[in-house]
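A protein chain is absent from this complex, but the other protein chains hold their places.
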Amino acid sequence: MINSNTLNAVDWSAQISKVRLFMSVQLPALYKRYPFAVIGAATLLLMTFIAIFAPLLATVDPQAVAPLNRLKPPSWEYWFGTDALGRDVYSRVMYGSRVSLTVGISVALLSTVIGLAIGLITGFVRWLDAIVMRIMDGLMSIPSILLAIALMALTKASIENVIIAITLAEVPRVVRLVRSLVLGLREQPYVEAAAASGTPLVKTLLRHILPNIAAPLLVQATYICASAMITEAILSFIGAGTPPNIPSWGNIMAESRSLFQIAGYLILFPSIFLSATVLAVNYLGDGLRDALDPRLSRRM
Amino acid sequence: MSQATGKTILEVKDLRTYFYTRDGVVRSVDGVSFSVSEGETLAIVGESGCGKSVTSLSLLRLIPTPPGKIVSGSVLYHGKDLLKLSEDEMRDIRGDKISMIFQEPMTSLNPVITVGRQIGEVLELHRQCSKDEVNDRILELLKLVNIPEPERRMNEYPHQLSGGMRQRIMIAMALACDPEILIADEPTTALDVTIQAQILNLMRELRDRTRAAIILITHDLGVVAEMAQRVVVMYAGRKVEEASVYDLFAKPMHPYTLGLLNSMPRLDDTSSKRLVEIPGMVPSMRTEIVGCAFAPRCPEVSERCLLESPILKDYGNEHSVACWNPVVAPRDIA
Partner (left out) sequence: MSKQQKRLLELKNLTKHYPIHKGLLSRIAGYVYAVDGVSFSIYEGETLGLVGESGCGKSTVGRTILRLIDPTAGEILWRGERIDELSRNEMRPFRKEIQAVFQDPYSSLNPRMRAADIVSEPLRNFEKLTQAQGRDRVSELFALVGLRPDQMLRYPHEFSGGQRQRLGIARALSVKPKLIMCDEPVSALDVSVQAQVINLLGDLQQEFGVSYLFIAHDLAVVKHISHRIAVMYLGRVVELAATDELFKRSSHPYTEALLSAVPIPDPTKQRKQIVLGGDVPSPINRPSGCHFHTRCIYAQARCKVEEPVLEEISPGHFVACHFKLNT
């Protein structure tokens, strides 16, 4: 727990030299081994920075309508140009990062936690397993985008509902992963040994099963994040996602769909940012997967 | 025991096979030399990681490259260096003149092709025979390895056969073209002991019939005693002792060989005193070993052992040892 005593007790000079060590020695070494992952992580950090400091980075109020300045190409005044209502695209793109990152990370977190809970239970309780897996199979047979659209059709447009809809669409995949991992782990001798040692079920789950499925789950979570960001963009693009007054990369592209040929920059900039972010997350996921894969581990 | 004529057909000189991994160079085979005569059975024995399997794979150039590489040395088969042949020329030799059987018959056989066809493939590759000739030969081979009901079995798939039968199929495939040398890499390790007895018996019968030389890779000294005429003992990628099978068991000279023999529980043991242990464990192959690889565990260790790598010295009667302080007294057989 951190309180004032611990804060005083922290040795700041030691912390600073730790950071120095990281930057000068460990980071270059990581880059050498996993170049793409490091690039991905850096890009993601950049996007997060943009999302947090959007108000400071934006030049103009993103909702400010200025019909006199509509459809101006990129210039010194409007770095990414203006849209059909004269709104500054650059500022809207900056704010748009908030939506994508929020949706991506929230969906990844929520679906992982829910999927983990369900998967753990089905892995251990036989009769529940049959019922739950049939439901999951049913959900998985519907393409996730269509499922999300259907769910959004039932409620009003808001970021929260988008998050819930996409989460529901992604949970079955997590459950399937967790379940197969748990089933495999249950047969491991060290889990048997825990039973032979008298370890109760809950403790077995926490100490033996969970730590050993954390790695694949983490990698899966990054892929879900990327997938969720794209799904949100698609939902917004077709008008079933975030409400039109909140700028999201998908929304920006949606509004400018028909103007594509005369004002391509309206689609170009949000799509660059979206692609870069999704790519970054995928690279990070690949890097994590390689780093954590036990078969690629150091011992021969 | 079969008649070894004494004519050398295979000569391995200073073979070095290294693996280049992210964490360093693993010197799996680090300067190994031996020779095989016509019709003789040579056993290469050692524990896991000593390089015996890598040696056998190197002979047939089956080392995955990367990360492995046969760095230097020569493998002279009837005078021709196998390491310098083209891949096509090597393919002609594999399965035909020099063939190999592996430890795990389940994974070494193709699960989706009938066993008859798999044997047939070997024949089709190396011999130009008509379809009937091939079928006849397959049946002949199946009978040779004592598979009952060969006409039925040849159309079955590997998973329908037991472990012992699968190993017989492997032997049949290996012998299909009457090879001069058969390399058997831990052929019975994965089998039950009564099945092992069957397979070893079969190998002895076939050896007498076909006069093939056998290079037998194993960690089981009992199998060595039953099958081999000469033995090479390997430790940490190097050859530490070579002798006739009788000399090796009666008068082992390298402290490792002696340690191995003394630490094994035996069926014919009359006393049940504590087993003699070899302290410590096999060194990591990732770092370069200075001096003798066995020094940290050796009861006879001296200064010199830690600094200089021992050279192989011949002590007469084809018994050579790489040790600065070899054991010269014959061992106490309990």
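All chains are identified by letter, namely A and B, in their written order; residue positions are counted from 1 within each chain.
By definition in this document, contacts are C-beta pairs under 8 Å (C-beta built on N, C-alpha and C of every residue); 3 or more make two chains touch, one makes a residue touch a chain.
Treat the numbers as computed from the prediction; the structure is a model and nothing was measured.
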Specify the shown partners of the omitted chain in the complete complex. A, B
Considering the complete complex, identify which of B:V112, B:V193 or B:V328 is in touch with the unshown chain. B:V193
With the missing chain put back, one of A:V107, A:M136, A:A165 or A:A194 would touch it. Which one? A:A194
Residue of B:V26, B:V75 or B:V223 touching the missing chain in the full complex: B:V223
Could you list which residues of subunit A touch the chain missing from the display? 188-190, 192-201, 203, 207-208, 211-212, 294, 297, 299
Pick out the residues on subunit B that sit against the missing chain. 47-48, 162, 164-165, 192-198, 200-201, 219-226, 245-246, 249-250, 259-261, 263-269, 272, 274-279, 281-282, 333
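In this section, only the chains that are shown with their structure count from here on.
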Quick check: how many Å separate the C-alpha centres of subunit A and subunit B? 53
